[in-house]
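A single protein chain has been omitted from the complex, and every remaining protein chain is retained in its original position.
We call the chains A and B, going by the order they appear; numbering starts again at 1 in every chain.
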Amino acid sequence: MCLAIPALIKSIDGHQAEVDIDGVTRQASLQLTPEAKVGDYVLLHTGYAINVIDPVEAEETLKLLKELSEVY
Amino acid sequence: MEDKILLAHGSGGKLSHDLIAKNFVPAFGNPLLNKLDDSAAFELSGRLAFTTDSYIVSPIFFPGGDIGKLAVNGTVNDLAMIGATPLYLSLSFIIEEGFLIAELEKIVNSINQAADEAGVKIVAGDTKVVNQGSADKLFINTSGIGIVPPGVDISGANAIPGDKVIVSGNLGDHGIAVLSQREGLKFQVPVESDCAPLNKLVAEMLEASANIHSLRDPTRGGLATTLNEFAKQSQVGIRIEEENILINKAVLAACELLGFDPLYVANEGKLVAVVAPSDADKVLTRMRQNQYGTEAAIIGEVVNEHPGKVVMKTCLGSSRIIDMPAGELLPRIC
Partner (left out) sequence: MKFIDEYHNPELGKRLIDRIHHHSTKPIRLMEFCGGHTVAIFKHGIRQLLPTTIDMLSGPGCPVCVTANVDLDKAIALARLPNVIITTFGDMLRVPGSYSSLQLAKAERSDIRVVYSVQDALGIARDNPDKSVIFIGIGFETTAPTIAASILQAEQEGIDNYYVLPLHKLCPPIMKALLDLGEVRLDGIICPGHVSAIIGSYPYQFIPDDYGIACVVSGFEPLDILLCVDRLVNQIETGQYKVEIAYLRGVKPEGNKHALKLMGTVFEVCDANWRGVGLVPLSGLRLNKRYQRFDAERSFDIDPGPTHEAKGCICGSILRGVSTPQDCKLFRRSCTPEHPVGPCMVSSEGSCATYYHYGDSYGR
């Protein structure tokens, strides 16, 4: 039910965006994320972008995962 | 000539005969069909294989094929999965009044092409037309006859511990391609149905090895259903490795989007083979030389443990059961 997957914004027209997930494309509403821009990744939930994914934090998490897995 | 199918086209009168003469015979023409008798009579000897199927896929046209192509390949594949060489098909149409003749012609062409590729002949047919609303555009029923070569004994009940499980290519394309055309889902995927005839692939596999124990095409219910069927029929366990299962990126993405598990999504041009371990590698090599097996891979093996159940080892090294699907995952997919 809280299924949301990362989708790339390819184009925006008002509140609607065309998003792409590995070649699968769909319309998505940006009514919850009006700040989203073309090129952003958003979390897509039932046809709405519920948040803009932070790529910097994504990298930081991966770094943390690597560090933790090396230190006991 | 009318551009729509009328009730009269199914009633056996002049319009019916015209339809057969002008649309079906030119397309499928062969000495048996051209006689236009009530049945086709022919000589056959050997161990026969006989199958029947009905096709109700919606929508009837989808990326990579249509209901006609599906009907031919589905029937051919049912025969191939028992090791038979498919020979003759019958084709029965149930058409909804008002169906466009131009669309029927497209489907007839598809059937013709598919039958040519598979090397089978359509020798008997029937056409009925029902009132608008009594059928959804077009349903097709088929039956098929083939000959099983001597010595070939392939069955879902023949798997034994130690056997390797091989899949002929990537999974989930057909189900997702059909689904992408459904009203209300509104997503576009660069995926086409994998609908294809597998009889020549199977013939080549049988040349490579006399120790192919089971074959099945994972149609409705996908790979998971087929493996569960084998496990139950043979009363063995099956263990597969997640990382060896090939799935197209776009299919994975569509499944994530809709909450489906690709292991349960239908395929119409793939097969699952259970092969003695001594022959698995040579069968694999041979499969990869055929256009419908280039990405064949060993995905697991048959085991003594957990008879009747299928277990998958995940990428992390944990195990989980792969169950039979509950209910209709994707209705009217074939």
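The criterion applied here is as follows: contacts are C-beta pairs under 8 Å (C-beta built on N, C-alpha and C of every residue); 3 or more make two chains touch, one makes a residue touch a chain.
Since this is a predicted model, take the numbers as computed values, not measurements.
Of the listed residues B:L258, B:A276 or B:V303, the one in contact with the hidden chain in the full complex is B:L258.
Residue positions on chain B in contact with the hidden chain: 184-186, 243, 249, 252-253, 256, 258-259, 311, 314-321, 323, 326-327, in rising order.
Residue-level contact of chain A with the missing chain is found at 1-6, 8, 21-22, 29, 31-35, 41, 43, 45-48, 50-51, 53-55, 57-58, 60-62, 64-66, 68-72.
In this section, only the chains that are shown with their structure count from here on.
Chain A and chain B have Cα centroids separated by 37 Å. Of all residues in chain A, those touching chain B in their complex are 3, 5, 21-27, 44. Of all the residues in chain B, the ones that touch chain A in their complex are 186-191, 249-250, 252-254, 256-257, 259.
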